[in-house]
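See structure below.
Of the protein chains in this complex, all but one are displayed in their positions.
Chain nomenclature is as follows: A, B and C, assigned in order of appearance, with residue numbering initiated at 1 for each chain independently.
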Amino acid sequence: MPDPSTAEAAPPRYIEALNRALTDAMEADGAVTLMGVDIGAGGGAYGVTRGLYERFGAGRVLDTPIAEAGVLGAAVGAAMAGLRPVAEIMYVDFITVCLDPIVNQAAKLRYMTGGGVRVPIVFRTQSGAGRSGGAQHSQSLEGLLAHIPGLDVYCPADGRDAYDLTRAAIDADHPVCLIENRRLYGKRHPGWERDPLPPGKARVVRDGDDVTVVTWGRMVHETLDAVAAMEGGASVEVIDLRTLVPLDVETVRASVARTGRCLVVHEAVEQFGPGGEIVAQIAEHALFDLDGPVRRYGALASPVPYSPGLEAAMLPGSDGIAAAITAVLEH
Amino acid sequence: MPDPSTAEAAPPRYIEALNRALTDAMEADGAVTLMGVDIGAGGGAYGVTRGLYERFGAGRVLDTPIAEAGVLGAAVGAAMAGLRPVAEIMYVDFITVCLDPIVNQAAKLRYMTGGGVRVPIVFRTQSGAGRSGGAQHSQSLEGLLAHIPGLDVYCPADGRDAYDLTRAAIDADHPVCLIENRRLYGKRHPGWERDPLPPGKARVVRDGDDVTVVTWGRMVHETLDAVAAMEGGASVEVIDLRTLVPLDVETVRASVARTGRCLVVHEAVEQFGPGGEIVAQIAEHALFDLDGPVRRYGALASPVPYSPGLEAAMLPGSDGIAAAITAVLEH
Amino acid sequence: MGADSSEGPAVADAGAPSRPGVVDPPGAPVHARPGDLERLLGRYGTMARIRAFEEAVGRRFRDGDIHGFVHTSIGQEAAATGACAALRDGDYLTTTHRGHGHCLAKGADATAMMAELFGRETGTCRGRGGSMHLAQADLGILGANGIVGAGIPIAVGAALAARSAGAGAVAVAFFGEGAVHSGAFHEGIGLSVAWQVPVIFACENNHYAEFTPSEGSWNGPSLVDRAASYGMTAISVDGNDVFAVEDAMSELVAAARAGEGPAFVELRTYRMGGHYEGDATPYRADDEVERWRSADPLARARAALEPLGALDRADALDAAAAAEIEAAVDEALAAPYPDPASVLENIRA
Partner (left out) sequence: MGADSSEGPAVADAGAPSRPGVVDPPGAPVHARPGDLERLLGRYGTMARIRAFEEAVGRRFRDGDIHGFVHTSIGQEAAATGACAALRDGDYLTTTHRGHGHCLAKGADATAMMAELFGRETGTCRGRGGSMHLAQADLGILGANGIVGAGIPIAVGAALAARSAGAGAVAVAFFGEGAVHSGAFHEGIGLSVAWQVPVIFACENNHYAEFTPSEGSWNGPSLVDRAASYGMTAISVDGNDVFAVEDAMSELVAAARAGEGPAFVELRTYRMGGHYEGDATPYRADDEVERWRSADPLARARAALEPLGALDRADALDAAAAAEIEAAVDEALAAPYPDPASVLENIRA
């Protein structure tokens, strides 16, 4: 997929990779149809869909009123009737107003009909705290979605995956929640020339022997920063899960079998959060590989506070990650 | 609280305990106000609120149209303005149509206002699969709610707790999700004469030395059935968590420190489900107490199928629990 | 959806106070002209099949062959039959927890439907869905739904896809009058108006939402005024007159096919049974039910067939329907349950 024309000197920004993936998917298949609030003429709240309205027209890039439950329900119907909708939820926090079409309709319809329908639909959304978005614009809710059988959950951490996972999500014949990270939109990440990986395949971002850190999304970069800044030269393996569902337990298990120690890092709240699944998978299947406790490091059990100092205290960051790695190593 | 007059020979049914708790709370405080679809003149889909409309009138037992998001939003406003609403969501599956008032409003308002408001509200709902309710009427979604800071989550497993946790939920000055189990409604459980326990306190339902089973809701009874039927006389400790938030990690940890083995059982889907939190708490803080892997046993990662045989294959039941206990013991 | 009678007390014996009555039933015969005989017999046959199906459902439920919640549509056969008569292959519909009639009228096979209710591998959904999730994509039946209102935006989306496909197909959303208060109704209707897609909102007003009478309970406008306020054609018809329904729907469907956008129709009818099988309906007066019995959609069709001398043919259709459904029940009861090992099939595609 990285053909010569896209393997330019500077890798595209994450947001450009998303835009390119949408463009390429729309070029490749006339059934791909975008819908969402301000995604058309306005180009999207953050500009992800910029230019698509002009290129593909109002019939394939549908601006909608602020009626997300209706829009997503319509996307479900459109998917069953032959389109491949990509419906945007401007912030993942807003799934609270439109969860039924995701959870009770899209996720279940193929199963409930005994395979009688396909629901090829992408729920595009984004999260990303740390900029005083306030409690209703800062949540990381991928754990809720990952708990619902029938939904894939993809969380690209860099430009390459932004492109590949968007294409994979649109190509899939089942519903996918694609959770972008808005604090990565403006970033150019190395690795654009990488071969694409499919969903369900984790990526070892950094090799190491002493401890395995399992993470995804923006926390991949926070973890790399933490490791780079750590004294003492512990050898840290960093795994980017890329997709929570499907979950690549094998790669995690193989790494932990070597390192004997594990830390799971995520931006979501720790309490009943997605990290529990990964810890549980290890505790259930790799307990005797462990030389020390497997730990989670996520956000505190609090709504996201507005004030920067409070927010920093609530969210995981590179300092905290470094401390958590050290704690796991020292145990 | 169990005064002589209520300590009758046959314990009340679970549903009667709920009804009595609502009645007593409404008698005790004129601000307690019920609202929901068909809870008034109709007495509730399952009869939990029967008689309350006649006793307290239409001003305190409000029938509503099928508009759950509006009703719950109104409950939030009413709570901030001095009432103590108990809002019913007929099935926990329907939180998908009304999650915003729960997650983005009720759960966060006190925090977001720096303590400026109190939101004393109870979201009453019920779950309980295994009777071919189909994929949209059979989910166990307590894990979603437990992941949201600001929400308490109570799951009474017997009549005593049905009463006590309902009273505690209504008395709390913060939002509580009270998840009843409809397959327990008709049951009379021993232990009605027990002293009430507060939320956040787990209950050791059965003492044992070889393995700890942590569970809640209807699975408490399935576990007891499994243990009763098990051959070989393994000594199984059974803990009913009663409330997921607050979570009584201490009782679990102390038990596991003794038994060295642990199984978490829940009716919810295992994948990214609530069991992960409990396993993770043990793996993080009690790893070296373990003599074997800590395991989860929950529902398969599937929408709940309608056909009884499929549903039985998907849900945890006493046979499966017995097998899981045996597996944990044998490891 | 109803009481789990095996384990909890049913609501059936609730002593609900009396409630405001509902409107009087319309009782005239179906308005048919002589040339309509064959068409009327066709519609009567469909209604008879739905009636026979629902009656069998009631019996099999009481016998324990139907495992989950089940809601029948006895008394509402003309709405399903008349509305679906206005549709053709390629058109879509969504329906509700009370959707057996719509599925049959759109062409679903009674044996496969019954097998679905019995949870069998040969069911329309291979036993995975049950009554509340009946669906058959190749017939355009995009599903019954257990979430009130949820099918409305789904139909809007199907209509959007139909418009994109350009073959003139339409979508119909069936729903009860209880759904109009939901956000899904408002958002779905709003989108249909914004996009001007070919969808018909067919609201079966059977006067009750569960145990609550819909008239007079919530104030607010009539169903037609409510829908018209969004800026679309909105009409109300006698939903127990199969021709009245068919004629009205045919007009609305033709306009939608011609690109004139969405429309709404209220089908005034009555739910003769309980909300769910097992509901003893303490919340409504017996004489109300009796009064509506005189407006039975099948009886009214027979009243039109009588002067045409076709009652014997109607009897034959009744007999054929009874035989078909009996055979369907037998065949479905003999069908295998799904293999439990297949429980994880079809979660992803």
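Convention: a residue touches a chain if its C-beta (ideal position, glycine included) is under 8 Å from a C-beta of that chain, and two chains touch if they have at least 3 such contacts.
These numbers come from a predicted model, not from an experiment.
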Omitted chain's touching partners, listed by label: A, B, C
Contacting the left-out chain in the complete assembly, out of B:Pro12, B:Pro101 or B:Gly130: B:Pro101
Touch list for subunit A against the chain that is not drawn: 13, 15, 37-38, 41-47, 50, 53-54, 63, 65-67, 69-70, 93-94, 96-97, 128, 131-137, 182-187, 300-303, 305-310, 312-314
Where the unshown chain meets subunit B, residue by residue: 33, 59, 62, 64-65, 67-83, 85, 100-101, 104-105, 109-120, 149-150, 152, 172-174
On subunit C, residues whose C-beta touches the chain left out of the figure: 181-187, 190, 193-194, 196, 217-221, 225-226, 228-231
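Heads up, the rule we're going with is that only the chains that are shown with their structure count from here on.
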Most widely separated chain from subunit B, with each centre as the mean of CA atoms: C
Between subunit B and subunit C, centroid-to-centroid distance (C-alpha), Å: 35
Sites on subunit C at which at least two other chains make contact: 125, 127-129, 133, 145-147, 183-184, 347
Residue list for subunit B, restricted to those that touch at least two other chains: 69, 93, 96-97, 134-136, 300-303, 305-306
